[in-house]
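Each remark here refers to the structure printed beneath this line.
The complex appears here minus one protein chain, its other protein chains still in place.
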Amino acid sequence: MGNKRNEDLGQIQHLREQTSDFWRTYRRSKLGLAGLAMLFFFVGIALAAPLIAPYDPWSRVGPPFTPPNSSYIFGTNDAGMDILSELIYGTRTSLIVGVSAALIVSAIGTLVGLVAGYFGGVVETTLMRITDIFLLFPDLPFIMILTLYLGPSVWNIVLAIGILWWSGTARVIRSMVLTIKEEPFIEAAKAVGAGNRHIMLSEILPHVFPVIIVGVIRFTGFGILYEAGLSFLGLGDPTAKSWGTILHYAQTRGAFVRGLWGWFIPPGACISLTIISFTLISFSLDRILNPKMRRPGR
Amino acid sequence: MPLMEIKDLRTSYFTPDGTVRAIDGVSLRLEKGHALGLVGESGCGKTTVALSSLKLLPSNARIVEGEITLDGENLVIKTEEEMNKIRWKRISLVFQGAMNALNPVFKVGDQIVEAITTHNRSIPKSNAVERTRELLALVGVDPSRAQDFPHEFSGGMKQRAVIAMALSCDPDILIADEPTTALDVITQARILELIRDLQTKLGLSLIVITHDLSLPAEICTEIAIMYAGKIVECGSTNSIYSDPMHPYTKALLGAFPSILGPIRRMETLPGFPPDLRSPSLGCRLQPRCPIAEDQCKEKEPELVEVKPGHYVACYKA
Partner (left out) sequence: MDETLVVQDLEKRFPLSRGFSSIFGKSEWVHAVNRVSFTIKKDEILGLAGESGCGKTTTGRTVLKLFEPSGGKILFEGHDVTNLKPKAMKKYRPHMQMVFQDPYRSLNPRQDVMSILSLPIDVHGLAPSRSEKLEMIMAALDEVRLHPPERYVYKYPHELSGGERQRIALARVLVLRPRLIVADEPVSMLDALVRTTVLDLLLELKKKTGFACLFVTHDLALARYTCNRIGIMYLGKIIEMGSKDDIINQPAHPYTKALISAVPVPNPSARKVQIKVKGDVPSPTNIPPGCPFHPRCPYADARCRNEQQQLVRIEADHYVACYKHDLI
């Protein structure tokens, strides 16, 4: 029993040291901190949505097409719903879609890249050809057909992004695996007797993990942008509250001609800020976690 | 007067984790026509000595104190422009791993020509090409191989090509940093032979930097042993090998098994070199030294001439 405690203590202490080292390095990047702050801001809003939204965004709470005033900070839309409340709840949708899409993309891409890169030969060639096919898929037509077929829904967008984008990740992971595979410690693991599954999961995966993490963050940003764009085009769920949907209605119901800046500027700003925050974080993380890949001659 | 003299040199690297005092008071002399071997394990500062001499230190390093004189002139205070007249033309460097730094997409001959024309902008290209052929022949490479790419050269040939490049402007001093480390034994012997030949033919003065204490016996006239940024012993080759006095020198000599003579037990010192960010006040070897005493902990021993021409930094020598 005493042994276990010592061992856990040692491990915990080491983890603590590593975390504080990491945080110290991250802190040095002002842009990274800015991105992190923005992220916390939006996540906070998403989590606290029911508490901070002044009104229920699905209900008509005031006269439609109201410009920003003291009761409705950004005004109301064509159905009399408070835009600020819509925005607040929209944060949830955007973040969930972004993260889900990023996770699916990374999961499929990593699996394919890992297996293809490690086994080589026929397996690799087959998987890479499939990857190439998916790479060449035309995005927009595919999503349109998918949503037409499956019905408009936010989750279809997530599915679509997952199907379209995993191929890029697969390629990157595969080429990393090809390099790592040749490292002496892989040969050492084989000499000890480790099997393929162990080597892929315990020896190679930890190496690509930092790249995956950075990828997840970056893809979350793209996912949010994509969802916004698709919803804007009307391919999303018209009843969902997402920044893209808000913009969709803003555009189709004439916010621009009426000069209702409260309707179309805030959603655009939210989209931009979120993406910037994810980009900044992924950029700073990348510099910390993957220094060799970024700076030549370091 | 010695051709090159280093007096009490101190060079530090400024890193986010602290200032590393890589060289902390090193003094050396190189007489004309002599070959000085600078020996030590990795991290002792020997490469930093070479880089300091040519003022080729990276941006986060600086010579903090001391003098480096070439024919009486102090190089430390020279400007970059003045140094450009010295580098390659008076002092040249074959740096560690140079043979692998040959650009793989250019022909070997072209790279030597480039070295020549970079340091002599007025030379017409045809002269440089002719000189390249001369140089290759000088180092024992068939001049027609100038048309080949580095990957077509063997390891030994690449090292010869790199030496040729370093000699292209007829320097007085050649500094060779680990010139034979990546080479096979037979190739190594031939490169050492080449260096000996060149010394005689060209009247070259040499500084050979190595971690292998068997090497200087083949080509050096003097040897200086470095440890933790300081010189611990120096003297003529014969004197150092026949009568090593510093405990570190003895340990280093004992760490290389010989192919001749009886099989002795290999020597070692427990522990590892000190952290050069916070070196101690006393002798740097003291924590590991088998014969250390109290005075060794308190004050660093100076280099003292214990025998004519043979200096040791140890209270017990």
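For this structure, a couple of remarks:
Lettered A and B in written order, each chain numbered from 1.
Here is the rule we use: a residue touches a chain if its C-beta (ideal position, glycine included) is under 8 Å from a C-beta of that chain, and two chains touch if they have at least 3 such contacts.
Computed from a predicted structure; not experimentally measured.
Here the missing chain is touched by one residue of B:E31, B:D110 or B:E218, and it is B:E218. Note that of B:D148, B:E267 or B:E300, the residue touching the chain absent from this view is B:E267.
Within the whole complex, the absent chain has one touching residue among B:M157, B:A224, B:C283 or B:A313, and that is B:M157.
Residues touching the missing chain, restricted to chain B, are 41-42, 154-157, 184-189, 192, 211-215, 217-218, 237-238, 241, 251-260, 263, 266-270, 272 (touch as defined at the top).
Seen from chain A, the chain kept out of the figure touches residues 3-4, 6-7, 10-11, 13-14, 183-185, 187-195, 198, 202-203, 206-207, 209.
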